[in-house]
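The complex appears here without one of its protein chains, the remainder shown in place.
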Amino acid sequence: MPATPREILIHTIAGLLDGVRHVAVGASSPIPAAGAMLRRALNRRAGLPPTRISILGSREHNFFTNGSAELFDCAGQGRIDAFFLGGGQIDGRGNINLVGAGDYPRSSVRWPGSFGSAYLYYVVPRVILFREEHSPRVFVDKVDFVSAPGVTGDHVYRKGGPYALLTGLGLFSFDKRRPGFTLESVHPGHRLDDIAQATGFAFAHEPAPRTTPPPDGPTLDLLRHQVLDELNETYPAFASAMKADIERDAERHDTGRRQ
Amino acid sequence: MPATPREILIHTIAGLLDGVRHVAVGASSPIPAAGAMLRRALNRRAGLPPTRISILGSREHNFFTNGSAELFDCAGQGRIDAFFLGGGQIDGRGNINLVGAGDYPRSSVRWPGSFGSAYLYYVVPRVILFREEHSPRVFVDKVDFVSAPGVTGDHVYRKGGPYALLTGLGLFSFDKRRPGFTLESVHPGHRLDDIAQATGFAFAHEPAPRTTPPPDGPTLDLLRHQVLDELNETYPAFASAMKADIERDAERHDTGRRQ
Amino acid sequence: MPPSNSAPIADLDRLAGAVEPGMALALPVDYAGVSMAMTWALLARGAGDLHIVNVPTGGMQGDILIGAGLVRSVETSAMTLGEAGGAPCFNRAVKSGQIKLKDATCPAIHAGLMAAQKGSPFMPMRGLLESDLLKFRDDWKVIENPFADSADPVVLIPAIKPDVAIFHAPMADRFGNVWIGRRRELAAMAYASATTLVTVERVVENNLLADELSAAGTLPALYVSDIAVASNGAWPYGLWGEYPTDTAEIIRYARAARTDEGFAAYLAARAADKAA
Partner (left out) sequence: MPPSNSAPIADLDRLAGAVEPGMALALPVDYAGVSMAMTWALLARGAGDLHIVNVPTGGMQGDILIGAGLVRSVETSAMTLGEAGGAPCFNRAVKSGQIKLKDATCPAIHAGLMAAQKGSPFMPMRGLLESDLLKFRDDWKVIENPFADSADPVVLIPAIKPDVAIFHAPMADRFGNVWIGRRRELAAMAYASATTLVTVERVVENNLLADELSAAGTLPALYVSDIAVASNGAWPYGLWGEYPTDTAEIIRYARAARTDEGFAAYLAARAADKAA
């Protein structure tokens, strides 16, 4: 039973969180949360230092007791090593737009707003940009509104910024000197050409990028049992959907073998 | 049974707190606390708006739940109308010195330090300077160290400042335009001359200042029963001493009458 | 300052009566005790031209006030109905230019409230530089950090001083103290605001400040202007430790509010519920 696309994403996130002591996850972000939980399980298995996970809006995984300002204080203190941000638009300089498309303020499409991005993007060392939809309307040449910039001038206080961009098609790293993204790997079942066509900005890549590695057997086992159980406490609907995915794939796999 | 000197002080403080909605009292300040409690009792008796009293370091009268910063936040918000400050030295411009006598920093006499005075003196509308010892070493021409100034330049943010100075000998008001103190009244049993000799700075006064009025019968009754009972919860040693004072005076009074 | 002579427990209409046209209202985030009960009372009251400060994001409550035409401007880090999608009345009002926007980021709103809490004119904040948020906020200022040896710009956020903070909490006591638990942004809102109106599930007999365990999560009466009981008062939002969010109802609202007519029908249905 090979890993499902979601499991590939979760495993990739766990890899990006290697060495992280404390990762915060936004509300309603089940895939990043699952990636963080897998990271924690992997560390536990390997006897490595524990990974602390704070899930915003969750009662179960809320280690904060000073109101909704505490996440930002904690990040400002350097106590959060990794965070996830998305964007209605993301451009090749790592700028993210969470506000709206078209001319601000009377945006033609309005998104919720910048949330904490205009702070966390500056102070959290590893910000992982995560957006499953990989399309030219998301990955644009230039965002219509900069909720938070990918890079800033030398004089700007900047302890953090984009570390990677993970989409439904592939994984990119970010080079802040250039600045720009580099395609690190293409998820199984997709091709470099698909990604180039779906991306509105230029990015660096090897002539033949590698395929995003799937989890090995024991890791997949950890993900499908321990992590899925943990996930079920906070995201029951998502956990059920993942289970259904796995079962559907398993069936298809069996059918395939029988043919 | 006439009022004791302490009762005169307490009654005078209650008068200075007329109209105050919230008064904060420092730790180990039983006379100011008693004055605030008498104010509260007088308001209650007259059906006036209640007076809230916060006594620092008291568990019983602690209405704060945000740590020791809350008093200052509360004052900054304009929610504290009156506070008491003392001073190792106080001068005629209302400057107070809580740090030490002699050349700073190697003071020849060191006092504890400025506590919150360098903030509260600026933001609490009615700061009552209270010091029982009335002597030239306390009331000096010029303080050796300004923990907090009595007056500041026009451009300085200043919502509060000295409102009155109460000592064991008399009551002064403060005129910030002059700036300087005006003797308002002399406590029973003392004279203007005593005060002039015991004060190291010049102050304005009427040729024959009035005597500090003692509490009337019903007020004294309130003080000796209800207020003393309340006081006993927070300052049991002080309340006992006050009771002893009253009894001693009563005895002397009786003896006097019998003679 | 709070009215000091009010009876400790009022009704929703008395609370809503404290909101005057043109005032600035501080409202909490979805999961921190939204007084939805006050939303209906505010509609009945009808005081308009309001400025809303979301602490730090907003949802259905603000969306309804906007839809009802009571809102002049909004300061917020986000407006969303969560799983139910975008805030439809807000989004329409943005497109039509009906409301003035002060787009913010969460810690900037916390910083503005903290400045008010401290009686300070402003608070500094890292981040924000070279963003379009900063570009469109001419009420934020950039200075050079005077403690730095080389160039180090830092943004200053001015104090946010709402006229009225409104929220819902599990309980209050008869002395006017309100239990907010670890939702300390509710305290921050109250510290910063001139008036604080609170609805609660219930009023308890014991003094919440008398026991150190409950005192730790209590907002003292000093900061609470008026309290009304509103059972299930956050519905359809949830209240921590009490009841979960009724997501189906929020989705129902989100669908209805896609059009002005649907929105009006939704409000009419709520008014009918109330009357029933």
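The first chain written gets the first letter, and so on, giving A, B and C; residue counts start at 1 in each chain.
By definition in this document, a residue touches a chain if its C-beta (ideal position, glycine included) is under 8 Å from a C-beta of that chain, and two chains touch if they have at least 3 such contacts.
All values derive from a computational prediction rather than experimental measurement.
**Student:** In the full assembly, spell out which visible chains the left-out chain is touching.
**Tutor:** Spelled out, the missing chain touches these shown chains: A, B, C.
**Student:** If I consider the whole complex, including the chain that's not displayed, which of B:2, B:113, B:136 or B:236 touches that chain?
**Tutor:** That would be B:113, which touches the missing chain.
**Student:** Among A:28, A:66, A:135 or A:182, choose the residue that contacts the chain missing from this document, as touch is defined above.
**Tutor:** Of the candidates A:28, A:66, A:135 or A:182, A:66 is in touch with the missing chain.
**Student:** Pick from A:76, A:94 or A:149: which residue touches the chain that isn't shown?
**Tutor:** Considering all chains, including the one not shown, the answer is A:76.
**Student:** In the whole complex, what residues of chain C lie against the chain that is missing from view?
**Tutor:** 111, 114-115, 118-126, 141, 143, 145-148, 152, 154, 156, 158, 180-182, 212-217, 240-241
**Student:** Take the complete complex as the reference. Which residues in chain A touch the chain that isn't displayed?
**Tutor:** On the chain A side, contact with the omitted chain comes from 21-22, 49-50, 52, 62-66, 72-79, 123.
**Student:** Please output the residues of chain B touching the missing chain, sorted low to high.
**Tutor:** Within chain B, the residues touching the omitted chain are 27-28, 57, 59, 64-69, 72, 76, 98-100, 104-108, 110-123, 145-149, 152-153, 155-157.
In this section, only the chains that are shown with their structure count from here on.
**Student:** Report the chain whose mean Cα position is at the greatest distance from that of chain C.
**Tutor:** B
**Student:** Return the distance between the CA-based centres of chain B and chain C, expressed in whole Å.
**Tutor:** Comparing mean C-alpha positions, chain C is 41 Å from chain B.
**Student:** When the centre of a chain is set as the mean of its C-alpha atoms, what distance in Å lies between chain A and chain B?
**Tutor:** Inter-chain centre distance comes to 62 Å.
**Student:** Averaging over Cα atoms per chain, report the distance between chain A and chain C in Å.
**Tutor:** Result: the chain centres lie 30 Å from each other.
**Student:** Return the residues of chain B touching two or more other chains; collapse runs of consecutive numbers into ranges.
**Tutor:** Where chain B is concerned, no single residue meets two or more other chains.
**Student:** Multi-chain contacts in chain C: which residues touch at least two other chains?
**Tutor:** 187
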